[in-house]
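Only one protein chain is missing from this complex, and each of the others stays in its spot.
Moving on to chain A:
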Amino acid sequence: MSLIRNVKLIRKLTVKGYKCFSTSVNCNANSAESVVFPGATAPFVVKPELSLPSNNDPIPIYRIMDRNGQILESSQDPNLSKEIVTKMFRDMVLLNTMDKILYESQRQGRISFYMTNSGEEASHVGSAAALSNNDLVYAQYREAGVLVWRGFTISDFIDQCYGNSDDQGKGRQMPVHYGSKKLNFVTISSPLATQTSQAVGAAYALKRRPNNDRCVVTYFGEGAASEGDAHAAFNFAATLSCPVILFCRNNGFAISTPSDEQYKGDGIAGRGVGYGIPAIRVDGTDIFAVYNATKIARDYVLKDNKPIVFEAMAYRIGHHSTSDDSTAYRPAEDLEVWNTVESPITKLKNYLNNRGWWNEDEENDFVKQTRKQILSQISLSEKKLKPNWREMFTDVYCEMPRNIKDQLAEMEDHVSRHKEHYPLANFKSDN
């Protein structure tokens, strides 16, 4: 039955669409008695044709604002209110200020590790602003701006970096592995791209709920996109029709490896077509482009429960992490343009100045005040005790099993007899 239908279908296609598709199409070959291969529906040709990547134009980069903060195409101006745009700007500046201070605090040995977000603030804040705060986020580790937008406080960030008793993660993870149930931000794990297929699964579960209005967004770098998990995520999202935005932050580097050693195709957006997923590529330094594109992406994924590949182009201005020195693999002067005229913060500042919504004094005041707030939070967070060391044994399972209870008791006994060897004063006690 279906076989006959398929034969009819290919005949129809031959007549209607593909007959004069290319000069090498052989109409006889197409109209001959043939069946449709299960794996593809396509016209037949009698001469071999290589399908060259160069036959396709690269996916364009959507950009609506120039370096001076001028909107290039007025129809694309999202016309956001002063309140929203200034919140965007404050959040970006706050993130940048916090990055600088926490980076330095690692250098001073106050925290063990840090990763900055500089160069990518617009892709974080722009996308977060376009999403609903109820949309579930699966991030990689360089998306702190999404959390800032949603209301993760300076103390939330810094307590996590110190792993103190107010860290919601109970001091178990390295700095920058944030998470917030309240803010729908799944706690970060270090392995790369593992979050992407999880996001797809979460999207599948959400779409099954009655009147679902939530999508899932997963952020990952262009380096992480080389992991098998990213392939799994793309393919599962497409085949299982999941409302998920596969948000690639292409910042040019995976630690030291430049993107041209990471892939040969048209970036990550270029992969969409191979998976049967639409793609959009934006200038990740242009917050309004990111905002508009994210709105479009969100509407698209929720309308038909389909995924989208989103690629935000940017340049990682900071080192990969505090364990990295990027001058070993890229000249410092390359940074100059990205740090100044192409900086997402500078562009938005110019926009605000053009509108008369913000001025230098206000910025200086805001930075000064933010710095003060961060520094005083650091001294507060530093003084807070770490969680009770017994928390090491909790949350492995929902209920502590016998073997872990035994080990906890063993360690309690040991610690009680060798107190002097353990930094108990730094940890909360039972009392």
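Some points to look at:
In this section, a residue touches a chain if its C-beta (ideal position, glycine included) is under 8 Å from a C-beta of that chain, and two chains touch if they have at least 3 such contacts; residues count from 1.
We adopt the following convention: contacts and distances are computed from a predicted model.
Of the candidates "2-oxoisovalerate dehydrogenase subunit beta, mitochondrial", "Adenylyltransferase and sulfurtransferase MOCS3", "Ribosome-associated complex subunit SSZ1" or "Transcription initiation factor IIA subunit 2", the chain left out of this view carries the UniProt protein name "2-oxoisovalerate dehydrogenase subunit beta, mitochondrial".
Across A:Ser51, A:Gln108, A:Asn211 or A:Asn403, the single residue that touches the chain missing here is A:Asn403.
Only one of A:Ser180, A:Ser343 or A:Thr370 touches the chain withheld from this view, namely A:Ser180.
Touching the chain that is not shown, out of A:Thr86, A:Gln140, A:Thr196 or A:Ser381: A:Thr196 (per the contact rule at the top). Touching the missing chain, out of A:Arg67, A:Arg90, A:Arg172 or A:Lys295, is residue A:Arg172. For chain A, the residues in touch with the chain missing from this view are 136, 138, 167-170, 172-173, 177, 179-181, 186-187, 189, 191, 194, 196-206, 208, 216, 228-229, 231-233, 235-236, 239-240, 394-399, 401-404.
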